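Up next, chain A:
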Amino acid sequence: MNVSFGKFWKSGDPFIWMTGGALALSLIMIISLIVIVAANALGYYWPDRLVQVTLKDGTELLGQRIVSEPIPTPDTPAATVQSRTEFQVANRDLYGADFRWVNDADITARSFPAEALLFERWEWGPLFGFLTTVTQDGKVIAEGFARAWDKFQEIHPRTQETLERIHRIERKEIGDINYALEHARLGLKRIQTEERDPARAAKYVTALEQEIATLQHRYAEKAAELKTLYDENARYRFLVRAAGGKEKELPVAAVVRAFLPNQLSWWGRFKLYVTRLVEFVWDDPRESNTEGGVFPAIFGTVIMVLIMSMMVVPFGVIAALYLREYAKQGPMVRAVRIAVNNLAGVPSIVFGVFGLGFFVYVLGGGIDRLFYPEALPTPTYGTGGMLWASLTLALLTVPVVIVATEESLSSIPREWREGSLALGATKWETIRKIVLPGALPGILTGMILAMARGAGEVAPLMITGVVKLAPTLPLDAHAPFFHLERKFMHLGFHIYDVGFQSPNVEAAKPMVFMTTMLLIGIILLLNLTAIIVRNRLRNRLRFGTF
Partner candidate 1 sequence: MPEVEIRQVCLFYGSKQALFDIDLDIGRREVTAFIGPSGCGKSTLLRCMNRLNDLVDNVRVTGSIRLSGGEVLDPTLDVTDLRKRVGMVFQKPNPFPKTIYENVAYGPRILGIKQKARLDEIVERSLHSAAIWEEVKDRLHDNALALSGGQHQRLCIARTIAVEPEVVLMDEPCSALDPIATTKIEELIHELKQQYTIVIVTHNMQQAARVSDHTAFMYLGRLVEFGKTDKLFTTPEKQETEDYITGRFG
Partner candidate 2 sequence: MPPLHTDRVYEEELQQLRAKILEMGGLVEKQIGDAMTSLVERNSTLAQAVIARDHTVNYLDVAVDESCTRLLALHQPAGRDLRLIMTSLKVTTDLERVGDMAQNICERALELNEEPPLKPYVDLPRMADWARSMLRESLDAFVREDTELALQVCQRDDAVDKLTADIFHEMLAFMRQDPQAVSRATRLLFIAKYLERIADHATNIAEMVIYMVKGKNIRHISPPPASV
């Protein structure tokens, strides 16, 4: 018994089982995390049927079934346990709550009315109900479901086009005018503070004031146009009867999309599903981030990771090159190396605080005083922004790049270096032509690790430039196109904000999962790209054995 156990132990089998088991456990945990996220996220946009439920007390409900569960009653035997169901009844403005729990025992009838409509609205969340009338300028133009629905479908696209036009004017055209106005105002301010020659100052001031007047005139024109458009949209309204008899009248333009969930074919559902997914990825958020898309957050995340990579890789590589190739190896270098490794263990919030203190206040404040004094006290660079957040993350991830680069530099065979030196190459030529190309796959591995780490960080960003809702992207048509001083949105922070800071947590829950999945997907995509690039390089560099 003892002998055979000893043999078993010596054979190494237990160790193999142990290692395999550890791996399996890790895999199970990771896979279940992804499965939970995916399951919760992917189902969210699938258009469910609307069920109409009549309760014992005569109340009627129209909604989507969310979940059923047994009612936790400790004293009753299992067989008689009652269950309850959660419905999303929507119509937040009518009922005050989106969700409602119903005891299954109370339900007397269920039906799936074909005429039940689901309106997705720009504000106040979805609306479930039955269309009764459509009005134009206060006059009823269609009555009864069939005719009203036809009319609605006819009018709705027009209103959305008008709305799009309104958005364009508000965002783009008026935005441009405002931008120019701001510019002119700052110019005015600069002249007042800087220009010594009163004659010339007066000339500039006149010119600028004239420009401002023109701009204000154009602004007024646009405002008038806007008003016309708003008025046009306000003409069309429709009346909806919600379950329970309450009625609600609202403008057709307030609806994003309306459909009959109980009449949809599978194909129709699928098309709708895809439309909603696309909307999620490409649109701006609505309803304090709980609805609509997350495009600004995706954009912010990707741009930030890219800027961070552009900053961190050269820095890390150069530092590692010095440490490994040029510095005289000794206690000093060893100490630096240990310090770098330890830097990777500093809590990320500490980096955030440092970023705020050093980058934002010292560097940003300095830049403002030097280059943007006219805008003060409104800070330009002296507040959190894309650049400072990226720099902070670069600082956070630089140890990863240094360690990975050093590792790969030390794996370059001595023979290659000596071969190059023996041909009369200088040390720098050797590093540039032999060592760095050979170390490139390792450097890219470092970059991948840094990107993965950086894309997943939230804490330091919260104090260096991330906001829950950024009005503009850091990239637009105004020169210099990249506005790295702007605040931006980030998927990681979006998750936190939607999940924990939202007024309507229940409604926002699926959004959290969707965003999480998206973030994981984006990190995966970034990494895959880097991995593919790295493997290409590696294949080019090392094949054959020797």
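The candidates came about this way: all candidates are chains of the complex that A comes from, given by their letters.
Here, a contact is a pair of C-beta atoms (placed from the backbone, for glycine too) under 8 Å apart; a residue touches a chain by one contact, two chains touch by 3 or more; residues count from 1.
Keep in mind the model is a prediction, meaning the values are calculated, not measured.
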Numbered candidate touching chain A, per complex, among 1 or 2: 1
Complex contacts: residues of chain A adjacent to candidate 1: 328-329, 413, 415-416, 418-426, 429, 433-434, 437-438, 540-544, 546
